[in-house]
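One structure is given here, and the rest of the page talks about it.
In this view, the complex is presented without one of its protein chains, the others remaining in place.
Letters A and B name the chains as they come in the text, with residue numbers starting at 1 for each one.
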Amino acid sequence: MSTDGAQTPIADQTGEATTRTLHIWRGDLTDGGLVEFEVETAPGMVVLDAVLEVQRSQAPDLAVRWNCKAAKCGSCSAEVNGRPSLMCKTRLDHLPEGEPITVEPLHAFPVIRDLVTDVSWNYEVNKKIAPFTPKPDADWLIGQEDADRMSEFRKCIECFMCQDVCHILRNHRMHDRYFGPRFLIRLASLEMHPLDDLDRIDQISGEAGIALCNITKCCTEVCPEGIHITDNAIIPLKERVVDRRFDPLFRLLHRRPR
Amino acid sequence: MTTQAASTPPAARRTGTPPLGATMRRDRWWLQPVLIATGLTLFGIYSIVVAALNTDYDYLKGGARYLSPFYSPDLRSLFGLHIPFTYAFFVIWAPLGLRTTCYYYRKAYYRSFFLMPPACAVAGRPRAAGRYTGESRLPFILQNVHRFFFYFATIVLGFLWYDAIRAFFYHTPTGTRFGIGLGGVVMVVNVVLLSAFTFGCNSFRHLIGGRLDCFTCSASARARHGAWKKVSVLNGHHQLYAWLSLISVGVTDLYIRLACAGVFTDPHHIF
Partner (left out) sequence: MSAERHEYDVIVLGTGGSGLRAAIAAAEAGARTAVVCKCLLGKAHTVMAEGGVAASLGNVDPADGWETHFQDTMFGGKYLNNWRMAELHAREAPDRVQELERWGAVFDRTPERKMSQRAFGGHTYRRLVHIGDRTGLELIRTLQDKAVHSGIDVFMETIVTRLVKDGDRVTGMFGYHYATGAQVAFACRSLVLATGGGGRIWRVTSNSQDCTADGHALAYEAGADMVDMEFVQFHPTGMVWPPGVAGLLVTEAVRGEGGILRNSEGERFMERYDPKRMELSTRDVVARSIYTEVKEGRGSPHGGVFLDVSHLDPAYVKMRLPSMYDQFYELAGVDITKGPMEIGPTCHYFMGGIRVDAETGQTIVPGLFATGECSGGMNGANRLGGNSLSDLLVFGRRAGTSAAQAASDAPAPRLPEAELALAAAELGGFLTGDGLTGPAEDPYRLHRELQTVMGDGVGIFRDEAGLETAIGRLHELEARAANLRAPSARLDYNPGWRLCREVRNMITVSLQIARAALMRAESRGAHSRLDHPRYDDYWSEHNILICGDGGEMTLEARPVVTSDELTELVEARQEAERV
């Protein structure tokens, strides 16, 4: 076995000190704007490193939310160069060189301060989803194939970036009529659970507002976990709604035994 | 440390809808919608023109029979339909409807024609608060009929397979003989791509297995899971096949059209 050549070359592996310019949004609900900072970069540095460096050395009151710094908790979501990104997973050397990097808070939620937004709406939505309710006669045997389908949705780290980018919430601000992609995949993971006893279609087509989704797939584009939100959750759920509400033929063939 | 004047606070963005195109993205996000709008427009115009022309769609030279996909099935011989104008519109509503209500195409045209939104994290057409209805009201609530278009389009696809296979059987004075012509090859490629597109349909994926809650609870469920897996592979490339098959339909028609008009002769070999 050879151990060399393992590391693919990375732009500034030589360790030369270079600096990058950050434009960080600072402010609160009343007012705010981009503020410019310079930071010295280190090899492999991510946006969160740069922001924390600004916090440590230049703006000690810069508000930023983070916890794991390992792309696992979904705390550090922000908009980097206009795209929802996990700051702890976005490397500086993957962003266009020679240009400032803009870092903004998520747009779909009220800002608390600087890069921190109030995402509590999401927790309210989650409460409306009835918990997993096993069938009374469940044998607790589940196939890997079934586990695979559900676990794609259960990979979600609740970074809420899909909620942020979804135009229904972001631009049309219909938080009162749409659960957002995050909670449609949550509903999907329950609806497709082989042992779940509840019928969730009415909620999906009702208060969750699945019909508002026009499957433009931005949620899928930003998901850091690579969940196929639209193809594997929303579209299949839309089809299940069609079974129930728009397909007389299907209803005839699959009349539920009563 | 300097404050820049040029930025809007997110708070301000929340009051009222942002103007069309508002974004902090600095890549060429507009390129994709522009390309898609162009592609779809070109194909739309081409198919309407071709369907309306009512000429040069049935190539019958040298014992060959190549039928343009816009005119298949041949309603004239099938139902003895004889009308003084084109029958193509009685046919192409099915595949066209399949595409119009297809989940991929919906994404493509919602973005590029309806600008809702034009690209991710880019503001779309502004609307009064709460006026966005997505697919919950007319007209877009009609998208829910997608699976019916799938049924009909599958029938048409069957005829296209029939046409493609028939293209390898030539009428000669000594009877029907097997032969290979370029037109036949074009038609086979087309029908393969069309099948890859059609059977990657999200509705089909649902009906074949996706609608089950348990993939492993019975032998039939396992079998349907196997089928679902295969459809899922096609479905994963639905966008690709959507475009390839769109192009191949156009190319097939164009080939037959030019051959009919005598622009070139179809090279073939009869065995």
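Note that a contact is a pair of C-beta atoms (placed from the backbone, for glycine too) under 8 Å apart; a residue touches a chain by one contact, two chains touch by 3 or more.
Since the model is a prediction, treat every value here as computed from it, not as a measurement.
Note that the absent chain touches A when the full complex is taken as a whole. Checked against the hidden chain, the listed residues A:96, A:134 or A:206 yield one contact partner: A:134.
Residue A:89 is the one among A:89, A:175 or A:245 that touches the chain missing from this view.
With the whole complex as reference, residues 1-3, 5-10, 28, 42-46, 49, 55-56, 60-75, 89, 91, 112-114, 116, 118-120, 123, 126-127, 130-132, 134, 140-144, 147, 150-151, 154-158, 189-190, 193, 196 of subunit A touch the missing chain.
To be clear about the criterion, only the chains that are shown with their structure count from here on.
With centres taken as mean Cα positions, subunit B sits 31 Å from subunit A.
On subunit B, the positions that touch subunit A within their shared complex are 1-7, 9-11, 13-14, 17-18, 23-26, 103, 106-107, 110-111, 116-117, 120-121, 123-124, 126-127, 129-136, 140-141, 144-147, 202-203, 205-207, 210-211, 213-217, 225, 235-236.
Touching subunit B in their complex are the following residues of subunit A: 23, 25, 27-37, 58-59, 79, 81-84, 96, 99, 102, 104-107, 110-111, 117, 142-146, 149, 165, 167-168, 170-174, 177, 191-194, 196, 209, 211-218, 221-222, 230-231, 235-236, 238-243, 245-247.
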